[in-house]
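Structure below; questions to follow.
Note that one protein chain of the assembly has been removed; the remaining protein chains are unaltered in position.
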Amino acid sequence: MTVVTDAATARVYQAHARPAWRRLLLTRETAIIALLIVVIVVALASVRNFDSPLTVTYLLRDIAPILLIALPMTLIIITEEIDLSVASIVGLSSVMTGILTQAGLPFPLAAALAVVVGAVAGAFNGFLVTVVGLPSLAVTIGTLALFRGIAVGLLGTTAITGFPEEWTDLAKANIPGTPVPMIMIVFVILAVVFAVLLHFTPFGRSLYAIGLNKEAAHFSGIDVGRAKFTLFVLSGAVSGFAGVYFTLLYSNARGDNAMGMELQVIAAVLLGGVSIFGGRGALHGVIAGVLLIGTLGSALRLAGITSDIINVITGVLLVLSVVSASLLAWLHQRRSAAVGRRRGRRSAEGGAAGDETHNHASTSHQGRKQR
Amino acid sequence: MAFDADTPGPPHALELKRVVKSFGPVVALRSGSLTLDRGSIHALIGENGAGKSTLVKIIAGLYRRDAGDLLLEGESVDFTSTAQSKAAGIAVIYQEPTLFPDLSVTENIFMGRQPTNRFGRIDRKAMRTEAVEIFGRLGVALDPDRVTEGLSIADQQIIEIAKAISLDARVLIMDEPTAALSGVEVERLFAVARSLRDEGRALLFISHRFDEVFALCDTVTVMRDGSYVETTPIAETTVDELVRQMVGRDVTEMFPKQPAAIGDVVLQVEGLTRTGVFRDISFTLRRGEIVGLAGLVGAGRSEVARAVFGVDTYESGRVVLDGAVLRKGDPRAATARGIALVPEDRRKQGLVLDDGVARNITLTIRSKLARWGLIWNRLENEAARVWASRLEVKTAALDAEAGTLSGGNQQKVVLGKWLATEPIVLIVDEPTRGIDVGTKAEVHRLLSELAQQGIAILMISSELPEVLGMADRVLVMREGRLTAELPRAEATPEAVMFAATAPAEAAA
Partner (left out) sequence: MSATLTPVQPGTSGASRIVRRIATARETGIAVALVLVIVAATASNPTFLFSSDGFRDLLLTPSLLLLVAVGQAFVIITRSVDLSVGSVVGLTAYLTGRLFIDIPGIPIIVVFAAGVLLGGLLGAVNGVLVAWAKVPALVITLGTMYIYRGINVAWTGSDRINASDLPRDFRGLGTEHLLGIPILTIIALVVLIAAAWYLRNIRGGRELYAIGSDPDAAHLYGLRVSRRIITAFVVSGALAGLAGVLYAARYGTVSSAAGFGWELQAIGAAVIGGVAISGGVGTVWGAAIGAFLLLTINRALPILGIDDFWQRAVVGVLILGSIVLDRLLAVRQHRRLIAQREVDR
């Protein structure tokens, strides 16, 4: 720690107010990772066949789209926006892949175009939010319907199934010698890119600032509109890619593919410690959140529990995670108020009212809009 | 006149004795005392952090006191909610009125207490009639049917007062009500306050502006560091005496402005116009100069500053910085070219309160700090240390949330953040608003030093003494136009006030 000496006084600035272990361990991310480990251990011990390599393969294959989409979704929620249309973009991209393949285009080209369609859809969201100035909740409820509607409108109730074998095989293949699917390579690369982007670049810093105080970010020279627009395009593109993968994995393109996936993505992101109010969160927590939901679902399915019950559990987990965040904040506030009351009584009785630096209670997070 | 708890006679309208309130480890109020009488306008003054705001919130029922007495008409009361204090006849008018923008003026006045008939059905006609009658009594003309969205702050305050009257409030507390008002509106507010006093109500007037306190109030109570200091009738005291009580020491040199070498023109603003906000603004800034921009609130000064810097846009005119035209509406470009703006509202515009001190300081230079496009905590902390120590920011640690700092230290963080960009032009908007006297002097000393280093400074301030003490030249704005440019020698309080208030044609 360097000490900067002024002519009059030597002021030493510690980097952190709390010791490292408190900073690193007492976080929501750590709690989720711990919970994930607990679930894995319990499942390994009590569910038959959970420890088979096939389980890992199916688990990762199935949650890959959610893992992928959770990456840009985290960034979007950190800037206090939301994108409910991701699943519809997946469906739209899937339909485009099918239609373009059926029309005779070589598959890589069809897939690339489908990703572009996803990016364009994201740009449409971004335009309405940043240029027209509409709330992202309302916009993405509308585009959730619009994009899904286009997907269903294009294909109706039919499904396209003829995809080149080498590609569908690739989607289902594992990394040689392991039960880990190939798609995880793509995911790991993207996860690293997003993690670096969010935690170690000026752009990432600006996202947190935008989420915590949009006005101050603007006054500091941050282009809030451009940042958010970029995130929506990223979300659309990644959803587009997830749509291509989804199509190959199940070898079919349907208008209603991935219906409802937005819940799982958002549930996982919030479970992973990202605050719905913006400005807080980290990617390692989110990844643990996705894996938690996936592992839980996989274990329960193996134990014979039907998917509707699994949906109930996902919903309960989502509700619990946000309620617990509020509960913790409330408890913290009660405790400091109680300390304050004790202090007050002591000082009124003439006891030693310690002389501390005159910090003032701040009122942040005032009037947060409910969304 | 010292505070005497045992004065016999009719009960006071409101009385607080040795009230205490803490928030966690922070003692906001050590010993708050106050005596309000009917038919009086009582001033409450004190620096920021003196505890005035906490006292008011306890009276309003927003907080519960930890210890001490609160007496209403001699009876001890304990409010656990704002509804209770309202029901008891206490009304608070805050600096920023909180109204429902989508609802009508009348509904805003009566929300939650609308008059109803037998079946519980709201009686709209009775509501409207009463609203019109109240406005008549106050002597103001407001359309009771229009939605409150778009109303000026002054009008919104009138609605708040109307609310208080409809509640038949016996105690009205006005918390810095004139902060956002123009001269005419202040006069109207004072007339309303006097008529309320004459009706026998008790008014508490909290303000930083001594001229208003002396013009309107009959008694003044001073607070300092969370404690009661003294109560004096206005007629028996002076500004100096009050400042001494507020600060606890004699105030000597508050504005240590050192002379600085004034160089060539670095900023030229030509014909800047934005309809309805400001018109045909032209001025120059030279290196080493401190130019004051004076005027009443609402004259458009902050808007001009924001337009020059790029946060807001303008319709015509141009800004030339160091010889080249500056792109409008682009704060990032402006920062890169060397302009910095320390904004008016440091909590909402200047700082990210929930983020750490180091993050706040380095927010503007994060790209500069980055190596190979990447940035990490140690880089930020090293840079933050430089500025925090140069400005002597008092903070527990670099990752302490900016919101936990005192007002003065928060302002230092904002200054540090912008000085880190190494600007050649620094615009400061109300640099010492809401700051304790000690830090105020530090900020002035800093600005003086910066000018000596050759930085051009544009200082917007509503405090005349500050402008006159610091500036080499004083620009004055009124209703969106520049009405005067006065060199230091000619800048007298009268000249500035005249330019700020007289109609434009007369000043020409």
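Going by the order they are written in, the chains are A and B; count residues from 1 in each one.
The rule is simple: contacts are C-beta pairs under 8 Å (C-beta built on N, C-alpha and C of every residue); 3 or more make two chains touch, one makes a residue touch a chain.
These numbers were taken from a predicted model, which means no experiment stands behind them.
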{"item": "Visible contact partners (per top-of-document touch definition) of the missing chain", "value": "A, B"}
{"item": "Identified contact with the non-displayed chain, of A:Val12, A:Leu26, A:Leu109 or A:Ala138", "value": "A:Ala138"}
{"item": "Option touching the unshown chain, where B:Gly136, B:Gly329 or B:Pro487 are the choices", "value": "B:Gly136"}
{"item": "Where the unshown chain meets subunit A, residue by residue", "value": "82, 128, 132-135, 137-139, 141-150, 152-153, 156-157, 255, 260, 263, 266-267, 270, 276-277, 306, 308-312, 314-316, 318-319, 322-323, 325-327, 366-367, 369-371"}
{"item": "Interface with the unshown chain - residue positions in subunit B", "value": "81-83, 86, 98-103, 107, 111-112, 114, 116, 120-122, 132-133, 135-137, 139-144, 146-147, 149-152, 155, 276"}
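The rule is simple: only the chains that are shown with their structure count from here on.
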{"item": "Euclidean distance of C-alpha centroids - subunit A vs subunit B, Å", "value": "40"}
{"item": "In the complex, subunit B residues that touch subunit A", "value": "18, 20-28, 30, 49, 65-68, 225, 311, 331-332, 334-335, 341, 343, 348-355, 358-359, 363-364, 366-367, 369-370, 373-377, 381-382, 384-386, 388-390, 392, 394-401, 403-407, 417"}
{"item": "Residues of subunit A touching subunit B in the complex", "value": "2, 4, 6, 9, 11, 13-17, 196, 200-202, 205-206, 208-209, 212-213, 215-223, 279, 335-337, 339-341, 343-345, 347-348, 353, 356-365"}
